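With one protein chain held back, the other chains of the complex are shown just where they sit.
On to chain A.
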Amino acid sequence: MKVRIKFRKYGVMKFIGHLDMMRYFQKAMRRADIDICYSEGFSPHQIMSFAAPLGVGITSDGEYLDIEVHSSKSSKESMAALNQTMVPGVEISGYVRLPDSAKTAMSIVAAADYVLSYKEGYPVMHTRTEWEALLQEVFFEQPSFVIMKKTKKSEKEIDLKPLIYDLKVQGTEEQPEFYIKLSTGSTDNIKPELLLSSIYAAAGLEYDANAIQIHRNDVYAEEDGTFISLLDMGEEILNS
């Protein structure tokens, strides 16, 4: 049986990298007595995969891992068992059964949305109204928004505009923050700080990565032209 688990990652846990989160969940599955499937061989490993790895320093309300289990208690009971053994800063918020034909979360991720806010003690540069005007000028009113994207091997020009699905300023006038929904996944993986730092550059501002807290809201797949949350692709397990 395929199961998708959604979790939050916040507080000091943002400093725990992706590989260590995988190890953390492998141990958590055992502690919570999840009847997870193992591979064959001398060092069997759990059948588990993560949706879209989160960078160190980023918090999230929408992290996902898919597992395969022999049997499962109800969603409610399983979530309670897992939450019983979480550390502060990790919280299970969803546990659903996927259709047997479901592809792994990793392979279907199409978009993710983020809130980028200013950390305490760092200047916000502009008020919310000023930022809105700036975005109009440097982004929305431009026919394209071409940046240089560095890959391991080379640099290439890329137009971000068609890959940004939503961009707005929110928060208060004095403490503005940015909401960004953009293309994520194996084909066009755009990181939100790439967009924000490019906007800073276009506006002639110096971007300080230390000033910005990035928070992921959720991760989405695309179905018939609309984005749906990865959790909504499964169904709650009602009975054990």
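Rule of thumb we're sticking to: a contact is a pair of C-beta atoms (placed from the backbone, for glycine too) under 8 Å apart; a residue touches a chain by one contact, two chains touch by 3 or more; residues count from 1.
By our rule, contacts and distances are computed from a predicted model.
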Which of "Similar to stage IV sporulation protein", "Leucine/isoleucine/valine transporter permease subunit", "TIGR03960 family B12-binding radical SAM protein" or "Na+/H+ antiporter subunit D" is the UniProt protein name of the chain not shown? "TIGR03960 family B12-binding radical SAM protein"
Of A:Thr187, A:Asn210, A:Thr226 or A:Asn239, the residue in touch with the unshown chain: A:Asn210
Of the residues listed, A:His70, A:Lys103 or A:Lys119, which one is in contact with the missing chain? A:Lys119
Interface residues of chain A (partner: the chain not displayed): 11-13, 15-17, 20, 23-24, 26-31, 36, 38, 42-44, 46, 56-57, 85, 87-89, 119, 209-210, 213
